[in-house]
Structures are given as structure tokens and as C-alpha cells.
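Heads up, this is only part of the complex; the chains shown haven't been moved.
Note that the chains take the letters A and B in the order they are written out, and that residue 1 is the start of every chain.
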Amino acid sequence: MTFPAPLTGVVPPVCTPLTPDGEVDRPSLDRLVDHLVDAGVAALFVLGSSSEAAFLRDGQRREVVEAVTARVGGGLPVLAGAIDMTTPRVLDHVAAVTAAGADAVVVTAPFYTRTHPAEIARHFRLVAGASPVPVVAYDIPSAVHTALDPALVLELAADGVLAGLKDSSGDLAGFRRVVTGARERADVTGFTVLTGSELLVDSALALGADGAVPGLANVDPHGYVRLDRLFRSGDLAGARAEQERLCALFGLVGAGDPARMGGGSSALGAFKAALHLRGVIDCPATAAPQIPLAPGEVEQVDQHLKRAGLL
Amino acid sequence: MTFPAPLTGVVPPVCTPLTPDGEVDRPSLDRLVDHLVDAGVAALFVLGSSSEAAFLRDGQRREVVEAVTARVGGGLPVLAGAIDMTTPRVLDHVAAVTAAGADAVVVTAPFYTRTHPAEIARHFRLVAGASPVPVVAYDIPSAVHTALDPALVLELAADGVLAGLKDSSGDLAGFRRVVTGARERADVTGFTVLTGSELLVDSALALGADGAVPGLANVDPHGYVRLDRLFRSGDLAGARAEQERLCALFGLVGAGDPARMGGGSSALGAFKAALHLRGVIDCPATAAPQIPLAPGEVEQVDQHLKRAGLL
């Protein structure tokens, strides 16, 4: 389907359920998609960081896009990450995910290599030049170790290179520069600005963001949809209260012992444990080399869900 | 052929010549391999950072390994990088490069994801468990944003997980811990320790390294082979003088204007310009989104070569 200009609302970055032996668990993925769609989300984003895109083999990536586009059947836009180190490799992923049905691609700055702003600009221009669908920039300095400059994002927006921004920078002031610039500049139209923060969706909407891509929306999509609707209806106090409830729930990402595993293992393990405890997916496994949560850590996730009224 | 235990001498990380439209230039690659082998190098390392592995499509990676292993015909060991973000994706590359003939694989810590030491250890153990050939760890924090702890490297060496280390950390003190530990520990045998520094090969050999993997050896393999032989013959002053000549030559990596391009574009562009000027490869193109050197910058490379007596 056509990518909206702009896309507004909640766009969950869909987790990728795996079987115990590391393959994509198609029935669980179908149930997860239904769980999200039924809650009223605006679109789905597959093959992002919360989807463990960095851990999925190429065949698995294709399988995920095919499964999700098939399941939603054109009812919602499906954005797909094309996450790889440099332009030639990203272009292969763009070809693969669009062949599999993606309505837009989400692309980071290059990584692994040392990158100059001029190279980042060239990268997005080359990718957009070859992509059959709109390109959304994915600003995620924690992964790629370089941040997208707001001025560059706006320049690429004005030139029609970028259709939107998915911001996981943690820098709300920089995000605001893009939001305000996209609204004020006459040469930028229909540009979508989405926050990737679970914890500041109300703040981002209040300063003019179009929507949010919160990993935690896998666990509680109804909460984020409610927050979005409260905000849009003008009930800012209600939106803030919902956001604070979700902030408390977000504490589950700290379930894993930091002496034993990284923050990614803990957060993705907790999301999947929560989906498993809620009965959405069959197996909470994460991909190697992530460290699995121990039983006591899963119990903490369980407590978080109970406190949030989700179990 | 069997991977030596240890591998000693000069092991160039082989550049990947490209055609103007970005495909692997097979005749140029053959000539480059001959240029290196004729100079007396000990082995070849393909699909590393100097090979632009991060920029090569999967099919191109396979093509490079097939071409190089065919060209050397078993005369030398060929090590191949299996550079990707996480274990499942690295395992696919391991399968591909070993099917194409690689005698060893070179593997970094995970990247893009946030990584804990326990996950790094698990990563190497899983890769080694599935690899049909020896695994060499590639310590390159500038690319993966995490450094390999010497104690972990030695533990994995003792357990037979790692056959060697290719050190591009820039931290010679940490490198020394591995070199000394590998020599002193009874449970570590035949472990190969290679420095990736162009500028400290004499220092690394003097503290006990087995060899070097200098990107600049593409440009002047004879110089590095001479340095290696001078050192091994006990002529330390001669080795140092040769190293200092190579340090001066290394200045060519700064040919590209840092206001216009990143350090990688400049260094790889300069290596390839030098190979082109020396008549080894047909085209100095680097892969997108790297910025090409301007004519005046190529002229600087030319001057460096002339001062070094290479033109």
C-alpha cells in the first residue's frame, strides 16, 4: 500500500519470535501481528533493532517481511529495515524486502566503517535513488556510532531523498529541530517524524512528532495506542498518566543481570519473556550470542506485567 | 592448505580492485595477488577492512575468495574475513568463505548491537564450534566499538577456540599481554599473534609477535618483507630504518581532505591510487558511499611513491 505522508500514530517495531533452535516462529509471528493490529496501531516496522534484525540471516529477514505483509494483507503499511554496513549491501536488502512486500524501507547511516557526513548524505541519496519505495532514515547512534545531523535530515527531506525519520538518538532537542524544521520549511512536505523512545512519547507528540516506534509496544500496544489517542483528543494529563504507567512498565528491560549480559540481551529478552508470559508467542528465545534471562529474571518480568495489569 | 601454528611473516590484507561500476575486477585482483606473492609474503588475508569487506555484496565476497584461492593454488594460506554483526550472520559467511576455499576465518566481536564480554566469548565459541577451519579473532575497536580483553583472548586460545589474533586495536601494551601470555602459558600452543599496525611492525616483532597484517603492504610488500627478514636476521637497526621508511610512506593515507571525506575513504582511496599508479590494478575506484580522491590528492599519493622510490 502507499506510504502515508505523513504517517501518524503508533508503529511498533515488531519483535521476531524464534523457535528454540533459532528459526522464525511463523505462527507466533502471526499472533504477534494480530495482537498489534487488533490494538489499533498505525503501521508495523519489521527488521529494526527490536526485531533482532542484526541477528537474522538473510533468508530469515525475507521470511519475516513475507509473513508480516501477508498477515496484514495491505491493511496497514509495513516498514522494513534494510540494516547493513554500507550502500551496496543495503541496496541488496532494499531489493529483498521490497520484493517481499515492504511499503517503505528504514535505513541507518553506514557503520563498521569510519563515516563522514558527506558519506552519510551520499549513502542516503544512492539508496533512495535505487529504492522502489520511500526511504525512512533511522538515527540510532548507539548502534552505528554516528548521529544524523538535523540539518542534513532536513536537506535530504527537502530533496525528496527521505520520506521520514525514525529517531532513536535519545536527543529530544535534536529531534525537535527536525520536527520544527519539517513543519516550517516550505520545501519539506509530508515528512514523517517518529520517536523511537518508549519513555517520551507524550513529550515527542507535544512538540509536534507524528508518531512513535516504541519497542515496548510489543508488550503493551493498547497502552501506546491509548496514549496516542489521549494526546490527540487534547487530554494531555491523561496522556502523561498513561506514559508514566508505561515508563514504570519499561523497567522490565532491566530484568537481566548487567554483570552477566548486555543491555540488549536484557531488553530483548524481557520483551520476549513478556510476550511469552502474555501468551502471544510460544518461545521467548533470543538469537545468539545474546544471553538468555534466568528464571528469576523472568519472574521480575512477570511482576512488572502484573503491576501493569497485563497479566 | 593447513593453517600454520603459528603463522609467521607478512600477511597483507588484500585490497579488492573494483571496476568503475563497482564490480570485482578479477584480472586486477590476480595481478595484485601475484604482486604480493612474488614479494615473498607468508599468507594472504582477504575480506578484511582493507579489502572493503564492509562494502562488498555477498556474491562479491565469495568471488574474491574463489579468485584468490584459485590464484595462489595452495601455495600460501588464505585467511578470509567473515565480517558481520552477530553469530548467525557470521556463521553464514564462514560457510560461504570456507566453501570458496579459505584456510582460516577471521572474525570480529559482534557489532551494531550492544555487547557484553560474555556475549563476545559466546560468539567466538559458537563460531569456532561450527567452523571447519581455524578461527582468528580480529580485534578492531575502531569498527566494532568494543575491544577484546587480552585475558579473554588467552582463555579462548587455551580452550582451542581461537587459533590466532589479528590486532588492530592500536593498543600495543594490550597486544603485548597476549603475546607474552601465549608464550608463557603451558595451555596455549601454536597460537598466532599478528599486529595490524603499519607503523609498529618492528616494535611488535621485538616484543614477540609472529607477524604483521599491514594494509600498506598492498602498496609496498617488498618493504614489509624486507623489514620482517631484517628483524629475523637480527639486524634491528636495519629493521627500524626500513620501518621508518614505511612510516613516511604511510603518510599517503592522509591524502584525502578531511573536510570532504572520512579517514577510511582517504586511506583506502590512497592505497588503491598507489596500486593504480604502480600499474598493479586498472582502476582506483572505491565502493560507495566512500568519497573518491580528487586529482590533486592522487598527485600527493604519487609524490609519496616517488619519495619512497616506488615509482
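What we mean here is this: a contact is a pair of C-beta atoms (placed from the backbone, for glycine too) under 8 Å apart; a residue touches a chain by one contact, two chains touch by 3 or more.
Since the structure is predicted, the reported quantities are computational estimates derived from the model, not experimental observations.
Enquirer: Report the copy count for the entire assembly; 2 chains are displayed in place.
Expert: Spelled out: 2 chains shown, and the full complex contains 4 copies.
Everything that follows uses one rule, which is that only the chains that are shown with their structure count from here on.
Enquirer: So in the complex, the part of subunit B that touches subunit A is made up of which residues?
Expert: For subunit B paired with subunit A, touching residues are 22, 49, 54-58, 60, 83, 85-89, 92, 110-116, 118-120, 122-123, 126, 142-145, 260-265, 287-291.
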